[in-house]
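A single protein chain has been removed from this complex, and every other one stays in its place.
Order as written gives the chain letters A and B; numbering starts at 1 within each chain.
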Amino acid sequence: MFKKLSFAVIVIVFAANNAVAQKLRIDVQGVAQPTPVAIVPFGWEGNSPAMPLDIAEVIKGDLRRSGRFSPIPENDMLQKPTDGADVDFSDWSILGVEAVVVGKVTQVGVNAYSLRFQLFDPFRQRQLVGYQIPASRGTMRGAAHRAADMIYEKLTGIKGVFGTKVAYVTAEQQAGRERLYSLIVSDQDGENEFKIMESKDPIMSPAWSPDSRQLAYVSFEGSRSSIFIQNLRSGNRFQVSNKPGINGAPAFSPNGKKLVITLGGVEGNPDIYVLDITSRQVKRLTTHRAIDTEGTWSPDGDHIYFTSDRSGGPQIYRISANGGTPERVTFEGSYNARPRLSPDGTRLAMVHNDRGNYRIAVMNIERKDLLVVSAGRQDESPSFAPNSDSLIYATRQSGDGVLETVSADGLIRQKMASGQGDVREPVWSPFPKFTK
Amino acid sequence: MARNGNNFVPISMAVVLHVVLLSSMLVAFDFARPTPITPMAIQATLVTEIPEAPPPAVEKQPEPEPVIEEPDLEPDNSEELRKQAEEEKRVQDALIEKDRLEKIRQQEEANRKRREREEAEREKQEEARKERERQEAERKRQEDIQRQRDENERLRKELEAEQRAEEIEDEERRLAANNSPAMAAYQYAISQRIRRNWSVPASASPDTLCVVNVRQLAGGEIIGVNIISCNGDDAVKRSVEAAIHRSSPLPEPSDPDLFSPILELSLRPEQQN
Partner (left out) sequence: MSYYKIFAIAVLGALLAGCPSTPVPDPDPSDTTYDGGDSASTDGMDGFDGQDGTVIDDPFEQLGTVIYFDFDSSEVRAADQDLVAAHAIQLNDESFASVRLEGHADERGSREYNIGLGERRAQAVRQMLMIQGVKASQIQTVSFGEERPDAMGSSESDYARNRRVEIRYTD
């Protein structure tokens, strides 16, 4: 009996071993691609035939522009539920989308609506986030951006920037040789353009204050350069620097109390200065006869980075915000200019000459490695989004200046719809510090 | 032949020893048999043995004083003398009898004691024998068990050898198939299908690695996806699951023998230079 039992056990063990040994091993190397998601057209319940705003389109645009997501076309969808309870997960897992958003807008008053959305994981078959946002016609777009922010944050762990703004300069050709320059503020998707200043003389170098309420910029009105700070709400502005020669390249300090600026003086030697906004006192930081310009503050307020050609060609240097000896920061390539630090302080974006083309490059400050993230010939003016996850910059398309966003890893680029004429010098606002 | 001669002496010694051991066991059996009691009945010898055990002096008869009389008169006390002599003889006989009885008593005592000793001895011997029998029985039982085990072991080894031979055959066949271009093509087709369907999220780092067990039916239909290990965040895990589900049904191999119902996929981002 014992003999028979042991024999049987041995046979079973051997059979099982054979079954396991059959596993076929396969290696897969994947490439970074935007994640496929489904944003189902929102449902609508209200007095008018159509909802005030196509919420799904706004959310799709936001997610697509971030470079991390690829919303599938509506035609591919097998079902179009507007309520989470109606979602059939098998219909979505077949399509291979990793997230499904369904939602609905309901009118609850004359100018009162409720925007409701739910985000699902079709493979684990559960809801990731669900929310209801009250809105009026005027705030509906902002509500859609808030929904996009929540969806983005849930899927990536990164704070969304879809409620932020960008400022930029446009130049429109007028009769003859005249041009009309405008300073514009719009939503980060190009909507809601608002002109805050226009001039027949050039406008340059807009810069956001840390509280998003003001813009500093250079104006050439009167055929000379001077620096203004303008309040966005009121439109009031005041001149903060009007010295002989160059007044240029303003940038706010992290606490908003100072500007780093470039002054050239009568002798025309551009140098870095720190201006106290209230007192208008300036403190000189550089004295070299080279061109020292394009100053910008590090997020911790300790250093000022700037462009200098003291070594023969433009390179990026940094100096203690209290003054001292500048140290060189870029060593790769013959042309590195217009430094801008990411808000998280880890990366430095710049204009970099890459084999004859002027492109945007991003350098990891610790690792000091340089990554070229744009592909044009005349790319310039890089600016980080406040979540440090994307950049916006100016490029050329068929001779016209246009704006482009790129993901921080340089992999996904998106053209941004923007105003008329030649568009240049985009700057991304900080996260809004007040609710609008 | 020389070898046999070398072994002969030790073998015979061993045999002799065994015989000795066994016979000693038999002899031991003999010792255990009870001896019958035979009291000693020769009284005459008893008298000569008196000096051994001094009799208990309960009553000491005064020794008759030798009558010291003057020889002149010869009174007729021959009767008295005869009586005295008879008395003395009686006393002596009595003493002798006493002693004899005493001796018998002692002898019986000694016998009794000896019998007890012998009884105890016998019991002890009996116990010893029983013990040896028990041990012998136990030893035999263990031998049986061991024999059984050895038998099982032998069987098992036989079976193992058979299985191993089969396995080697299988393995050789499998290796031939694995290294075959057909297998490589099959693996490549699956790998490419999944790679195309995998959107690696930005949160993946060069070290990200996910190992997934996938069950498929004969036509390539995926019926089970199980993430064994994955050092990426939720976005990475979601992307891996989605990539695999999207790839169903998987491509089929050119040779059905190459099909495997279980796949172990290792997914990692393509390494940039």
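Operating definition for what follows: a contact is a pair of C-beta atoms (placed from the backbone, for glycine too) under 8 Å apart; a residue touches a chain by one contact, two chains touch by 3 or more.
The structure displayed is predicted, hence computed values, not measured ones.
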Where the missing chain makes contact, among the chains that are shown: A
Touching the absent chain when the full complex is considered, from A:T293, A:S374, A:S407 or A:S429: A:T293
Sole contact to the chain not displayed, among A:I246, A:L259 or A:I304: A:I246
Full-complex contact with the absent chain, from A:Q118, A:S225 or A:S241: A:S225
Full-complex contact with the absent chain, from A:H145, A:K165 or A:R338: A:R338
Sites on chain A contacted by the missing partner chain, in the whole complex: 202, 204-205, 220, 223-225, 244-246, 248-249, 262, 264, 266-268, 270, 291, 293-294, 307, 309, 314, 335, 337-338, 351, 353, 358, 377-378, 380-381, 396, 399, 424-425
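Definition applied: only the chains that are shown with their structure count from here on.
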Length of the line joining the C-alpha centres of chain A and chain B, rounded to whole Å: 82
List of chain B residues in touch with chain A within their complex: 148, 151-152, 155-156, 159-160, 163, 167, 170, 187, 190-191, 194-195, 197-204, 213, 233-235, 238-239, 241-243, 245-246, 260-271
Chain A to chain B touching residues, read off their complex: 2-3, 6-7, 10-11, 14, 18, 22-36, 67-68, 70, 93-99, 121, 123-124, 155-157, 407-409, 411
